[in-house]
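Right, I'll just put the structure down here and ask away after.
Missing here: one protein chain of the complex. Every other protein chain is in place.
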Amino acid sequence: MMPRSWPTEVWKDPWSLPRYRAGALWLGGILFGIVLISAVVGELCVWGEKLFAFLSHLGLSVVVVDWIWVLVKLGCVIGLIVANGLWAVWWERKISAHMQSRLGPMYAGGFHGWAQTILDTVKLLLKEDITPASADKVLHALAPVVAIAPCVIAFAPVLFGKELAAAKLDIGVLYIFAFAGISVIGIVMAGWASGNKYSLLGGLRAAAQIVSYELPRGFSVVPIIMFAGSLDLAVIDQAQAGYWFGFFPRWFIFYPVAGQLSFLFFLIASVAETNRTPFDIPEAESELVAGFHTEFSGMKWSLFFLTEYGYVMLASFLLAVFFFGGGAAPLPFLRFIPSWIWMMGKAMLMMFVFLWFRWTFPRLRVDQLMEFNWKFLLPWCFVNIAVAGLILAWGMR
Amino acid sequence: MIAYFKEVFSGAWAFLQGLAITLRYLFKPSITVPYPTEKLTPYAAFRGILLVDPAKCIACGLCAKACPSTCISLESQVHPETKKRIPKPEWYALDLGRCNFCGLCEAACPTKPKSVWHSLDYEAVFSNRDEMVRCWKPGFPLAGRVWDPRKKDFKDPKGQISVKEMRTRP
Partner (left out) sequence: MSINPMNSTPIRSETSGLKTDTLFLNMGPQHPSTHGVLRLGLTISGEVIVEAMPDIGYLHRGVEKLLETRTYAQGVVLADRLDYCSAMSNDLAFCLSVEKLLGAQVPKRAQVLRVIMAELNRIASHLIFFGTYGIDIGAFTPFLYAFREREMVLDLFEMCCGARLTYNYIRPGGVASDINADWIARCREFLDFFKPRLDEYDTLLSFNPIFLVRTQTVGIITPKTAVAWGLSGPNLRASGVNYDVRQAEPYCGYEQYDFTVALGKTGSCWDRYFCRVVEMRQSVRIVEQALSRLASGEIMAKLPKVLRLPAGEAYSHIEASRGDLGVYIVSDGGLAPYRLHFRAPCFINLAILQEILVGKKVADVIAVLGSLDIVLGEVDR
């Protein structure tokens, strides 16, 4: 039994609360632990090379080794997407809870309910898979697969650290955008196949929105491609290595005007692409119940969820690579921490921005969303490309 | 042109201010408590589950009259020989499924201290309709008992975890 305490009392001196102190201590400890362990482990690409060398020395044929190697990388990527789903849901719940003066999950697992999403997954796996009577059975079952497959495929050239990518592609950026655009077919399929009017509206909205926002998303990174001179993510990453005046990172976001504008446009377009607030009109829960995934349950539903969070992570990693120097340390003396931790940290920071947006802003209307895209975002993207051209022509010689 | 840029920048500024507010609250301690493991105490005036003291009750029936949803029923004891009404309840029953938690019965009770009163207990858990009806007879605890139709006997109400810690009387 506890006495009632008002915000006026609780907020007066937060550090006197044991739970607040313990939380801060835990958080600091976890961060310190990550840094310590990663510094010991070192670059992951080195370990990858060692593993590959080990596989090659097993005496298997080259084809078999290649196949095993592909499977290992595939396992890593899929594992990352699934683990990201677990992590991101928990993180979103905690972040939103604390932004809203709540606690969020606290029970499962002990420390701040860390096991909550794992248990949720178990629940989702055991849940009844309901297909509505009026649904198109085949499409209904196919839709989540069509949605998540491009998400997994799009991760192939994504850079997770220095030279740490599943596939080395010269046209990595183009490849990612091309595949990321395919998922919308799954969403439209889901909307149509559910046999529900709300789902249909959600699917239609998603189609219009995602196809439209492909354009500013693509055009907003053109300045970055111009600066780096390549579509290869590794080259873009390397182009930002080093420091101005010995301490100021040469990241693209610090390039005058064009860098910041591209960052903003890409961020906005990415939020729209991933169907998150303030652009979450396809699932707008207050209007369309849950939009295209209203009639999905159990694992089918969670595949949509994984897709959404997968794309959030994709966008976060892209933001980190394009604008925040990828695996580069922000200050020279911090280079002892390996690049994959920097990459991960920057991506998580970007993911936090996504969550932050979601829990702050209201939602736009369909036509306003389109208007914003075609009448504001896209023209300014073109202006931005021109600005980047000017910078390249005169400034960066 | 200037107005256009002004609009864009003021809009962006408004967004940033909104973001600043949510960020500020991110670092403030939460004001909620995780419920089943930590529980808040209601204020002294709180009107929770009704308790009855069958030893104090004089079976006058004023509470039953005052109740707007007729959730109280009782019968007074009758002297076995003179067939006269004794100011003691034979049984006293409350249908918590009907109770409005309005406090009119407590106000109407003439005994001192009150023989029917709202406790501070807010954890009423029922799994079926039988459990909503509480019965009091002389010798029963203040929280009453629930008729178990399967065992044909009275049992203590389950789910009211905190009733023992609660204020017993106003």
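As written, the chain order gives the labels A and B, with residue 1 at the start of each chain.
To be clear about the criterion, contacts are C-beta pairs under 8 Å (C-beta built on N, C-alpha and C of every residue); 3 or more make two chains touch, one makes a residue touch a chain.
Owing to the predicted nature of the structure, the values given are computational and were not obtained by experimental measurement.
**Student:** Which one, A:85, A:216 or A:278, makes contact with the chain that was left out?
**Tutor:** Here the residue in touch with the unshown chain is A:278.
**Student:** Looking at A:312, A:329 or A:364, which makes contact with the chain not pictured?
**Tutor:** A:364
**Student:** Tell me which stretches of chain A touch the chain missing from the display.
**Tutor:** Where chain A meets the chain not shown: residues 4, 6-8, 96, 99-102, 197-198, 201, 277-278, 280-281, 284-289, 359-368.
**Student:** Give me the chain B residues in contact with the hidden chain, please.
**Tutor:** Within chain B, the residues that touch the unshown chain are 11, 14-15, 17-18, 21-22, 25, 31, 42-43, 45-47, 66-69, 100-104, 118.
What we mean here is this: only the chains that are shown with their structure count from here on.
**Student:** So in the complex, the part of chain B that touches chain A is made up of which residues?
**Tutor:** Interface residues on chain B, with respect to chain A: 15, 18-19, 21-23, 25-34, 37-41, 43, 162, 165.
**Student:** Taking the complex as given, what residues does chain A use to touch chain B?
**Tutor:** Residues of chain A touching chain B: 1-7, 10-11, 14, 17, 19-20, 95, 97-103, 106-107, 356-357, 359-361.
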